[in-house]
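Comments concern the structure below.
Left out: one protein chain. Kept in place: all the others.
Every chain is named by a letter (A, B, C, D and E) in the order it is written, and numbering of its residues begins at 1.
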C-alpha cells in the first residue's frame, strides 16, 4: 500500500498578453507592466503535472506514463502549443491569461481524465520563465 | 525550534528493463512498450534525498551533509551506479525495476540509517529523465 | 476561491565560512570540514521564494510578482549579493553562516513585508550548489 | 598577449510568426508548419554574445562585462523583450522572423558598438527552445 | 551570403558496456573500470547535431529543422533509443561502444542525408553525462 507521486513534464510555446479589454493600453500598462504589451509577447512554458496513487503490485506503476502524457497532450498541449493563449484557447476564454489562471484552468482540463484513468491529479505547475512558476493543488 | 528540510542530490547510471519474467516478449511489450526491450536500456538517474529535523543551535545544521551523502552512497549509489537494476541490485530482487519501485526500495534502504544519524527521511525523489520523476514520502 | 503558490527565483553570489569563533581552526575543520577554510570560500546561491494566496478575480494574480521581486531584493539580495555572509550581513550577525540558518533568517526578513503586501510566505528555499539545498516553511 | 573569448547571456520573451505576407495561411502552413500560426506564438529566447580580445594586463579583462551587457540591452534586448518580433522590432522590419535572421540582425546591431568599446564581436547565438539554437559568426 | 550554424538536440536512453570480447572481465575492468561491468549500465544520452549553410533569403532558413530532426531520428535515434548500443545497433557492430566511437559513427550515419537535404554536417556532439561529452567534426 504505497502512495507515490509521478510527475510528467510537457512543454508548449505560446503568445499571450495580460490585459483587461475594458481598459485603455495606459491603464493596462499601469496594472500589468510590459506584460500588457498590445502586440503580444510569448514564452516557452514548461508544464509539470503530478499525479498520485497506489502502486499496482502487478505492474509496478500507478498509471502508465504514456497515458498521462497523452491525456496532457490532448487536453492541454495541443490547444496551447504554437498558439495565442488569449485568442485561441477554448478553456481560457473570458479569463485573464495569467500563469495563475492558466494553472487553475489546466487543473480543470486534466482532473477528470486523470481520475478516469485510475490516478488522482495532485499538482499543476506552470513555469513561465526560469525565474517564475505557479503551482495549483486544486484547493 | 526550527524544522528545516535538507536535500542532497546524488546520481547513478544504470541499465534496466521493465518486464514480467512469466510473460513473453510480446506480452511485455504490450504492457511496458519500448521500456521492455529484452537487451536492456539505461538512464542517468538523479536521486534527491530530503531529510528533515530541528536545526542544532550549536552547529547550525540538522545533520552533517557529508554523512547524508555517505549514507546514500553506501546504501544506494554503490549498489546501483554502473550496474543493472534488474540483475545486480540486492534490494530490487523479485521486483519490477520501475522508477516507482526504485523510489520505494530506496526509502527502505535509507530510512533506518538516516534515523540513526539523528534526522528523519522525508522524501525520496528519483528522476529517470528530464521529463519523468517519482516521489515517495513513506506512506 | 483558488489558492495558488507563486515562486520567484533570485540569485546572489557571496563568500562565507562555517566556523565557531571560540574554536581553533583545527577544531572547526573537524566539525565543518573544508567549509571552515579560514580565508573564506563562496557560492552562487539560488533563492526560491514561494508565496501563497487567493487569486484576485479581477487581476488574475495573488500578488504582483514585480512587488515580490522588489521585497526580496530590498530585504535579502541587496544585503547578500557580492558580500560576505559572515561579515557584512546584518540579519546573520552572531549566527553560523550555514544554509539552514540562512534560510531561516531570510524567512524572518520576508515574512512581514510579504504579509503586508497581501500574500503569505510559504517556503524559503536556498540552493547552495547543484547538489545541496535547504527548505524552511516557518515551523 | 592572450586572446580570450567572453560570453554574456541575456534573455528576452517575445512573440513571433514565420510567414510570408504575400502567401495565404495555407501556403504559409505548408512552408513553415505550426510556426506560421496567424495569431502568433512565442518563446523565452536566450542570447549568448561572445566577444574576443587581448586581456588588458592592468585590468585583468578584455572589456568590462557590465559594458557588454549594457550594449546588448540597448541595442537588442530593450527592442525585443516583451515585444512582437515581426511587428515591433525596427531591425527586423521586412525580414522573416526566423531564428537565423534574428541572429544575423543581432550581429549587425552589436558589431559596431562592441568594436567601439574595444573588443571584437565573435559569435551571436540565439537559443529558441531547449532543442534548437542558431549561431552566426559574421561570415 | 550569410553562413549560419543550426543545432538540433535529440535524446536517447540506451544501455552499453566498454569491453573487448577477447579479454577477461578482469582485464576489461583494468582497462575500462566500472564502465566494463558485464551486466551493462546505461545513460540518458544527449545528441547535438550542428549543420551549416547559407540562409535561403526567401525562406529565412538554411534547412527545415523538422527535416533535420527527421533525418536524425531515422538514422540514429530510432536505432539507439531504448536499445543496447553494443548488441542492437547496426552501425556500432564490431566497435567499442565508447562515446568517441558513437560520435564518429553517428557522423557517418548523418553526413550523406544532411548533404542531400541541402546543408552540411558540421559537428556531432554526444553528451553521456552532465560531466562528459565528445565532439567530432569529421576530421
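Throughout what follows, contacts are C-beta pairs under 8 Å (C-beta built on N, C-alpha and C of every residue); 3 or more make two chains touch, one makes a residue touch a chain.
Values in this document were obtained by computation on a predicted structure and should not be read as measured data.
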Partner chains on view for the chain not depicted: C, D, E
Sole contact to the chain not displayed, among E:2, E:77 or E:96: E:96
Per the touch definition above, residue among D:55, D:77 or D:117 touching the missing chain: D:55
Selected from C:23, C:40 or C:137 as touching the chain missing from the view: C:40
Touching residues (missing chain, whole complex) on chain C: 11, 13-16, 34-35, 37, 39-44, 81-84, 87-88, 129-130
Residues from chain E at the interface with the omitted partner, ascending: 18, 31, 33, 95-101, 103-104, 130-137, 139
On chain D, residues whose C-beta touches the chain left out of the figure: 2-10, 50, 55, 58-62, 65-66
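Note that in this section only the chains that are shown with their structure count from here on.
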Identified repeat of the A-C interface (over half of residue pairs identical), from A-D, B-E or D-E: D-E
Farthest chain relative to chain B (centres taken as mean CA coordinates): D
Gap in Å, rounded to a whole number, between the CA centres of chain D and chain A: 29
Inter-centroid spacing, chain E versus chain C (mean Cα positions, whole Å): 42
Sites on chain E at which at least two other chains make contact: none
Pairwise touch network: line, ring, star, complete, or other: other
Chain-chain contacts as defined at top: A-B, A-C, A-D, B-C, B-E, D-E
